[in-house]
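Only a part of the assembly is drawn; its chains keep their places, and the rest are absent.
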Amino acid sequence: MQISNAQRASILVSALPYIQNYYGKIIVIKYGGSAMINEQLKDSVMRDIVLLSLIGVKVVLVHGGGPEITEMLKQVGKESKFIDGLRVTDKETVEIVQMVLCGKINKNLVNLIQNKDGKAIGLSGVDGHMIKARMKDERLGYVGEITQINTKPILDVLEKGYIPVISTIGCDDEGNVYNINADTAAAELAAGLNAESLFLMTDISGILRDKDDPSSLISKITYKQAFALKEEGIISGGMIPKVECCISALEGGVKKAFIVDGRIPHALLIETLTDEGIGTMFTGEE
Amino acid sequence: MQISNAQRASILVSALPYIQNYYGKIIVIKYGGSAMINEQLKDSVMRDIVLLSLIGVKVVLVHGGGPEITEMLKQVGKESKFIDGLRVTDKETVEIVQMVLCGKINKNLVNLIQNKDGKAIGLSGVDGHMIKARMKDERLGYVGEITQINTKPILDVLEKGYIPVISTIGCDDEGNVYNINADTAAAELAAGLNAESLFLMTDISGILRDKDDPSSLISKITYKQAFALKEEGIISGGMIPKVECCISALEGGVKKAFIVDGRIPHALLIETLTDEGIGTMFTGEE
């Protein structure tokens, strides 16, 4: 289908109220899943982020990196122990985690953004001791829970006009480093930054009322309703922690939280700059 | 034709390099002709301007107002004298000109921009004595030629985040007010502001190699070539002063000048944010 330039212009104009709404506000994007593995999707997400940044949105990009960590552990021949099905993160493992997140994925994303004429600086929870953490469960080793968020380095970097790209490792005053769940960290950073919106990019369409029926997608939900659905068991499995992140972000003062399907090209732009809601939006009061 | 939101997003993204190119730069738009009379087109132009302003372009809007001045003169029963076919602008006439431009058209445009959630302040050549002028030809009365441009008030208003909307009357140190040709004023303001681009919105498609053949549109021309075409007589009639404005703006340091067909919806956006050139672009060297 051929779209004329006049139509293009008209589409740009129709984005106007959405741009006005987000202008000058902070949004936190948790980037992960398929959108991070598929090269074409990755490219498209970075382009979306540069666009959002250019039209005045203050984008903070938080990334995960599970698969690449697993791959690296395998490469160095590190065997993982498990307790109750959870991987034990010993000193050596957390070092690999740090290296892959901060050294590989983070810099690759920064590089992609820069190559699209965006401006980015990569940070981690260690830089400016932005994410302070402690051991969650001694048996699991260096898996951290956040004790304190220091948003100053992020705000400094935003003020200077860069998109901060953040690896979610945490640290304590003794020099230990912890692996922090990226969804949780994104939610806490969004709350600490008083963000307008939190976007969790996932590999699912959003919350389904019937998990086998894609047409049962819930487009909009208050966090109280979400809490109720969880109690009822409708939200279950891997969806639970995602939903909990959205709820805690909203409780922390974030205006809106989204579970977005990262497999859809330009999912971020569609959610932010059009009237279509392709995932599930969590809000405060109705 | 139905355009999906995914397509919309992809179109937004394709505007990215154009946005990057204009980011933080000043463009001067001379607004007039049909685009100013037709209510729907007017609405569309104002929307385009708010969008450009929002994505970081510093828009300066210069307007004319011939038809409304003529209409008002008729209403107050003022008969015009003519010398060699040119209207004599006596004291009474220039007062009407000032009133219609600064009081009617200017404030209406400001109001339209504000109602689209843009921020605008209306100015005239009198405010901050921005446009100093003198009589061009004593027989014609208060028709002015510019003697000095003071861009400070425009830059002050831009810095505070407003779109300056400018009525092109001029003034001198004795308290006289002059009617200034809006195209000429726009070109001199663009030069004084060191603008990236000047857009003259007109009721023609651009420069045609054969004035009866719309397909002979010249999309891109250097100002030296334009000068040559004028010598050859290919540029003629009402087109001459428009082309001269573009040439003088480029000589004054403006990077690009455009003659744009204001009758085409979103002509401004198409010129600035897409790869299509719908009018004639004047550049410096090839």
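Should a chain be cited, it is by its letter among A and B, assigned in written order, with residues numbered from 1 in that chain.
Here is the rule we go by: a residue touches a chain if its C-beta (ideal position, glycine included) is under 8 Å from a C-beta of that chain, and two chains touch if they have at least 3 such contacts.
This one's a predicted model, so the numbers in the text were calculated from it and none came from an experiment.
Visitor: Copy number for the full complex, please, knowing 2 are shown in place.
Guide: 6
In the analysis below, only the chains that are shown with their structure count from here on.
Visitor: In steps of 5 degrees, what rotation angle do you get fitting subunit A onto subunit B on the CA atoms?
Guide: A turn of 180 degrees brings the C-alpha atoms of subunit A onto subunit B.
Visitor: Would you mind pulling out the distance in Å between where the CA atoms of subunit A average out and where those of subunit B do?
Guide: The answer is 45 Å.
Visitor: Touching residues of subunit A toward subunit B in the complex: what are they?
Guide: Interface residues on the subunit A side: 1, 3, 5-17, 19-20, 23, 44, 47-48, 50-51, 54-56, 116-117, 264-266, 269-270, 273-274, 276, 278.
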